[in-house]
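One protein chain is absent from this view; the other protein chains keep their places.
Labels run A and B following the written order; every chain starts at residue 1.
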Amino acid sequence: MQSSIEVSRQPAVRYLLRIGDTCLIQAQRLGEWCGHGPVLEEDIAMTNMALDLVGQARAVLTRAGALEAELGGTAHDEDQLAFLRDERDFLNLTIAELPRGDFAVTVLRNFALSTLLKLLWQRLLDSSDAELAAIAGKALKEARYHQQHAGDWVLRLGGGTEESQRRLRAAVDLLWPYLPEAFESDEVDDEAFASGLGPRCADLADAWHAEVAPVLDEAGVAPPAPRAFRSTGKKGVHSEHLGYILAEMQHLQRSHPGGVW
Amino acid sequence: MSPAVTPGTLPGPPAEPTGRAAKTTEWPLWEVFVRSKAGLDHKHCGSLHAADPQMAIQLARDVYTRRQEGTSIWVVRSDQIVASDPGEKAAYFDPMADKVYRHPTFYDLPKSVDHM
Partner (left out) sequence: MYTQAMDTMGKEGGDLKKPLRSAEDLANEERFEARIDAGDFIEAKDWMPEHYRKTLVRQISQHAHSEIVGMLPEGNWISRAPTLKRKAILLAKVQDEAGHGLYLYAAAETLGTSRDQLFDALHSGKAKYSSIFNYPTLTWADMGVIGWFVDGAAIMNQVPLCRCSYAPYARAMVRICREESFHQRQGFESLLTLMTKGTDSQKAMVQDAVNRWWWPSLMMFGPPDADSPNSEQSMRWGIKRISNDALRQKYLDATVEQAKVLGVTLPDPELRWNEERQAHDFGAIDWTEFWAVVNGDGPCNRERLAARVKAWEDGAWVRDAALAYSRKRDALKEAA
């Protein structure tokens, strides 16, 4: 059995891992639709999105692994980070790890996350980290497309049939409590902002609401009342779901130490 | 161009009853045309099912330009395409064969200007 690696706890590294891990875990969930989509064309579209997100994860994790060494720690590559980190060191937003759900949950989550990522990549174009800025350049185009695709589906489901409306409302109720986590800054954000690495979470909130609210409105769904509950994935304390995702995802590397793939 | 739906042989409801008439619940069929590079024509590359025009364009991008094969996409509902009748091929196209002066190879030019 291959044991877990130790990862740098430097804020800059953690900032990158939050982004890379969110992309990776979201990709992992999207990939579950392969061969099970409601229509062949959508199977292709969702797999496309998963592929884009895997690409973004790879780029960001690679940068994070190199940054570890630049900051005096041990360098890691994208695969060591993806397959040999313990759950507590994964820093994705909890919303990404929630079960795939039905198509309404999927498109709504895609819409919420791709809007967030789009706004983030836009700001990261000006990152003080040149590599991150370059990654953002490519990722932004992809996020725009994902947002368009998901947003159109939110409208279709909201304005479709009684059943699709019902499911969309259920999806909002399920997912919305996990969003505040995405917009509350902490010391990792403050460091990133101070160094010019990237924006604070909270800085994206207004723009995000401005883009999401009209779509929800037109779709005829209202977000639930705010609650006190806060998910804490970006701090490494996850829901019960991430453990299962990682057990599946990491199994091969863990059971073939030293393996080359 | 080979349109998917041949007038006169439109897909009807399936032979055995399935509880739902296929015609009213199926997403319409669209033909996809892609221009792969500026300066070229749009080429018919196939068809797909989509519920509305925006979806058709997005899906066409996902399905037919996965390998960066397009700068412009056209989608047309298959039932909007008007095609010539192959039975009338002789009437429409044979007369063109006579008019060879329309073809560049008909004209013998001196070598120095033959590249036209």
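Everything below uses one rule, namely that a contact is a pair of C-beta atoms (placed from the backbone, for glycine too) under 8 Å apart; a residue touches a chain by one contact, two chains touch by 3 or more.
Note that the structure is a prediction, hence the values are computed from the model and not measured.
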| item | value |
| --- | --- |
| Absent-chain contact - pick from A:R14, A:R63 or A:R156 | A:R156 |
| Contact set of chain A toward the excluded chain (per top definition) | 24, 28, 31-32, 34-44, 47-48, 50-51, 54-55, 57-58, 61, 78-79, 82-83, 102-103, 155-157, 159-161, 163-164, 167, 245, 248-249, 251-253, 256, 258-261 |
| Contact footprint on chain B, counting only the chain that is left out | 2-6, 9-11, 14, 18, 22, 25-27, 29, 45-49, 51-52, 55, 63, 66-67, 83, 85-87 |
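As a working rule, only the chains that are shown with their structure count from here on.
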| item | value |
| --- | --- |
| Footprint of chain B on chain A - complex, ascending | 39-42, 44-45, 48, 148-149, 152, 156 |
| Chain B to chain A touching residues, read off their complex | 27, 48-52, 54-55, 58-59, 62-63, 66 |
